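Removed from the display is one protein chain of the complex; every other protein chain stays in position.
For reference, chains read A, B and C in written order, and residue numbers begin at 1 within each chain.
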Amino acid sequence: MQSKEAVGINISGGTTNWRKLLFDKLGSLLGLIVLMIILTFASPYFLTVNNLTNVLQQASINALVASGMLLAILTAGIDLSVGSVLALSISVSGIVIINFGLNPVLGILACLFVGGTAGMTNGLLLTKLRLPHPFIATLGMMNVARGLALIITGASPVSGFPDWIQFIGSGYIGPIPFSFILVIVAVIIFHYFLNRTTLGRHIYAVGGNIEAARLSGIDTDRVLTWVYTISGFMAAMGGIVLMGKVNAAYPLAGLSYELDAIAAVIIGGASFLGGVGTIWGTLIGAMIIAVIRNGLNLLGVSPDLQTVVIGAVIIGAVYIDVLRRQKK
Amino acid sequence: MQSKEAVGINISGGTTNWRKLLFDKLGSLLGLIVLMIILTFASPYFLTVNNLTNVLQQASINALVASGMLLAILTAGIDLSVGSVLALSISVSGIVIINFGLNPVLGILACLFVGGTAGMTNGLLLTKLRLPHPFIATLGMMNVARGLALIITGASPVSGFPDWIQFIGSGYIGPIPFSFILVIVAVIIFHYFLNRTTLGRHIYAVGGNIEAARLSGIDTDRVLTWVYTISGFMAAMGGIVLMGKVNAAYPLAGLSYELDAIAAVIIGGASFLGGVGTIWGTLIGAMIIAVIRNGLNLLGVSPDLQTVVIGAVIIGAVYIDVLRRQKK
Amino acid sequence: MGEIFLKMEKVTKIFPGVKALDEINLEVETGEIHVLLGENGAGKSTLIKILTGLYQPDGGSIYIKGDAVKSNSPQQALAAGIVPIYQELNLIQELDVTENIFMGREIKKIERFGILDREKMENRTKEILTELNQNISPTALIQDLGVGKQQMVEIGKALSVDVNLLILDEPTSALGKDEVKELFRTMRHLKEKGVTIIFISHKLDEVKEIGDRVTVLRDGKYISTKNIADVSEDDLVREMVGRDIKNQFPKVKIEKGAEALRVKNLSRAGVVNNVSLRAYRGKVLGIAGLVGSGRTELVRTIIGADRKDSGEIYIHGQKVEINHPKDALKYGMVLLTEDRKNQGLFLDQTVEFNCTSANLNKYKQNVLLDLTRQKEDTVGLIRSLQIKTPSTQTKVKQLSGGNQQKVVIGKWLNTEADIFIFDEPTRGIDVGAKVEVYNVINELTNRGVAVIMVSSELPEILGISDHILVISEGKVTAEFEAEEATQEKIMSAATINGGINNAV
Partner (left out) sequence: AEEYKISVVLKALNSDYWKSVKAGAEAAAEKYGVNLSVIGPNNETQVIQQINLLEDQLVKGVQGLVVAPLRPQAAKTVLEKAVSRDIAVITIDTDADFEGKTSFAGTGNFQAAEKAGKYFADILAGQGKVAIIRGAAGDYIHDQRVDGFMQGIEGTAVEVVSVQPADSSRGKAVNVMQNIIQSYPDVNAVYATNDEMALGAERALKSANQAGVKVMGFDGSPDALKSIRNGELTATVKQDSYGIGYTGVELMVKHLAGETVASEVPVPTFIIDQNNVDASIRDLTKAFSRDRLEVLFGEDVIAEVFAE
């Protein structure tokens, strides 16, 4: 049945796809590259193996948290609770491992479970209570989870984790931080998840046009619940890396992480209107933020000025992307 | 030319409008009333004149800041920079008044001018650089303004304002806090502005369908620039009240005010999708938040638990509104 | 021959992957109604958007009354009295009728502060709507109006300005018969006043009725300009598609199969009143009625997009509970919605994404989706529906209106459902494409699918249905076998007062 012509369309479709993907990535990549070139000239310490691996490690937590945030933003939503959910997850995990002496492997699973459950609660609040926007549900959760983390820990940190948990946060495999390997694995999984699975595609559908999605027989409530569940889960993932990095779980962990995560997603080219965005972009967004912070530290810029520069660079990085698109 | 019939329609139009307005307000009002009834039973100190006037005063700053935020949200945008812009505005004002000995009246005007200018910068970044979403421009400004405030004040508070400035923040006219009178005046002006002026209606139009607005010949860039200018201006207004209230301008003022302001707007029934929301709703939203905080203090709830309760009440207040709408 | 109002010369527009306009010429005389005709994707809307300054041309020139237009923007065009009504509605749902009509050109009490003169605007709105014979309250919110009324508001909006050239891009696709009549009356009135009009429609009877001259485009190329009085509908079709279409309604009769869907006493307060119907395998059930009669609500309730208040649904004789479109899909019943932009498409996504979005499970291989098979199926749909698209990866928003409609059809065809409900399936698509849609319906019935088709076009209802149901005010007011039905019988049943009283 398949004529030559049809094959023609087929192949050309495939090529466009790759080229487009590359282009989409290139957007924020360009910003990242410009930034790195500037820093290479500005500081002799920037382009060293030691420093670059630091940057990779420093980007890891945000990259993981932002991956979950990406899903929320793809559905035209937002998840303000990621930082608090991170704190609650590791607090529970810390307590069951250190205070209750639970097997650390189970403790880590507990962490992920708590994150997922808190996220699912966001999703259920949104879909079952029909709250008008995830902003409300997740703002509520942001407070509730933080409060719970404080209550269960009695507001003090829990520390003394086994070596392998510390390794997750601060270990290296060759020159590559283990946490960044985690990120890469997560990004690849997300890439396949978003592009090659039913649920992933449904996420884009819900974000693109929720009414059309519903009428297409997509269970949009289920999709949204999954989105927030995964976001909570990824926050907990970020939490595990954090816990390993500092060998402690403390209830004020993750403060204002939501802003960094959202910034990573948006710098990475996703749209608040939903339906548009890639995991690669988000990774690059997280890298850009980490590189800015690192560069300013290396240059010994005072924190006040750092704040100003970070603000300006965020705008600049996104503007480069805007310019590129206009050219196109 | 004016026929009886036309007048008839006019009036009936007016009625519908009023009934709707009342209903719209009633939404969040219901939440507020429920909350107040609960608190009246929970604490003997709640329903006292002294306490209620306190609450009014405590709601004032957020109500002013949230009025500006409302405009941003009406256009389907967001202004993350309000807290920082507030800090920068009062810092400049404090320095010119106290350190440079400028006439305080001019100092206050300077405060409003700085707020408006910072806001306008947000608007211009958004419209001239064509940044994809106000989140980026205002996140940038959030950092830049905070950094500038810290730099110009050398991180120290500036204090010792004349009595009349202090009166703005902590004075009373009869039993009513002067700051709340300011709020009421602002709300009435906003009500007329949003409903009875070209720019006001264009704000709804841009939020409802920016493409259609543009095709109708509306200069959408101009509208957006005004929106963020006004938002910055209102942040500065809130700043003046704060400055008067604490008799000091300090660079860390207004931290996380954006969340309170957004919450007030959304609890007040506005939609993140733009085009929907009233200034009355926003006022009630700000009141709800102030009442929650006040109630928790009165009940002496432990700090950890306060966080949890605030989260739960935000969700609850919005849920009441959802239920009401469903009934309708 | 009158004075030339507008002249477009060798206008070219290139989009990534398509040459939408290829050296198009257009001459419009002052005071005439000039029709633009062409298949979906021929470039009509693009030509209009260049004229109104929304797009910049890649070549060619535009002359208004002989003067070359150098730079062009929507504002400049408006200022020159060039007023467009685009194919897609451009109203602000959250605002009321008055505000939409005066959007951007408000009447002010105090100019300096932009204080609005509501009273004046409302009065003027009322006048405009009365002129159009429309009973719409100036204070009604747009979102509370049906599509037809919204379209009339758009027209009112265009009339509220000093117009020299009125451009109407498929205004009638959302209008009922009465509203079309009002529109045509208004157009004639404007023409008398010397206003020039460009009119786009796929409905050839309308073109014949209202147009003075017609310019035909095909595949982005200029074909011809003719006096409408000199050509027949068949001539026009030939010019448009480059071949003859012998049968506008190629109906194939299939043996009546088993009952596929039975709806019993279905009600939804205020819109659907105790409706019962049956659809059979191999047959087409046509649902006729006036605009706003509740047909859309009926079919939405059937597939679970809206909640029903009472009633039962049987599929293949089994009683089923349908609370969500996904339930309907599970039982093999799908609805092609009338509003493709808001309810049918993912505009930012590709043709392939859209075509496969309702049935992704089909491509699941272990965990991952089989991209090759998705592409194959999409290519198959593109070919069988003759969708004009550069590739399977083209974003749907870049397609012309009619091709977008075909993508929605493709999405549902791909589900292999066996009960198909079409709500206005041929809205906004060209004659050639219509025939293709009818062929699709034939093919479906041939496969043993039961088809329900809601349509406002009586010839279509009469030509394609086997059995016809007429709805008025949410109630079934008549039922006919296709053979015994006529336009008159249907119209009289459609105007019976249905008397919905179960709203309480």
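Definition applied: contacts are C-beta pairs under 8 Å (C-beta built on N, C-alpha and C of every residue); 3 or more make two chains touch, one makes a residue touch a chain.
For clarity, every value in this text was computed on a predicted model and none was experimentally measured.
J.: If the full complex is used, which shown chains touch the chain that is missing here?
T.: Contacts of the unshown chain, counting the full complex: A, B.
J.: Which of A:Leu30, A:Ala248 or A:Val322 touches the chain that is not shown?
T.: If we include the chain that is not displayed, A:Ala248 is the one touching it.
J.: Looking at B:Asp79, B:Glu258 or B:Asp304, which makes contact with the chain not pictured?
T.: Residue touching the absent chain, from the options given: B:Asp304.
J.: Touching residues of chain B against the unshown chain: what are they?
T.: 43, 45, 48, 50-51, 54, 57-58, 61, 99, 150, 154-157, 159-160, 170, 242, 245-248, 250-256, 293-294, 297-300, 302-304, 306-307
J.: Counting contacts across the full complex, list the positions on chain A that touch the omitted chain.
T.: Residues of chain A in contact with the hidden chain: 45, 48, 50-51, 54, 57-58, 61, 146-147, 149-150, 153, 155-157, 159, 166, 170, 242, 245-248, 250-253, 255-256, 293-294, 297-298, 300-304, 306-307.
By our rule, only the chains that are shown with their structure count from here on.
J.: By CA centroid distance, what chain is farthest from chain B?
T.: C
J.: Which chain pair racks up the highest number of C-beta contacts?
T.: Of all chain pairs, the one joined by the most C-beta contacts is A-B.
J.: Cα centroid separation between chain A and chain B, in whole Å?
T.: Roughly 30 Å separates the two chain centres.
J.: Centre to centre, by mean C-alpha position, how many angstrom separate chain A and chain C?
T.: 42
J.: Specify, in ascending order, the residues of chain C that touch 2 or more different other chains.
T.: Where chain C is concerned, no single residue meets two or more other chains.
J.: Could you say which residues in chain B touch two or more other chains, in rising order?
T.: Not one residue of chain B touches more than one other chain, so the list is empty.
J.: Give every residue of chain A touching chain B within the complex, in rising order.
T.: Touch residues, chain A against chain B: 80, 125, 129-133, 135-137, 139-148, 150-151, 155, 259, 262-263, 266-267, 271-272, 303-312, 314-315, 318-319, 322, 326.
J.: Considering the complex alone, what residue numbers of chain A touch chain C?
T.: Within the complex, chain A touches chain C at residues 1-2, 5-6, 9-10, 12-14, 16-17, 20, 192, 196-198, 201-202, 204-205, 208-209, 211-219, 275-276.
J.: For chain C, which residues are in contact with chain B within the complex?
T.: 54, 74-75, 78, 86, 89-95, 99, 103-106, 108, 113-116, 118-119, 122-123, 126, 137-139, 157
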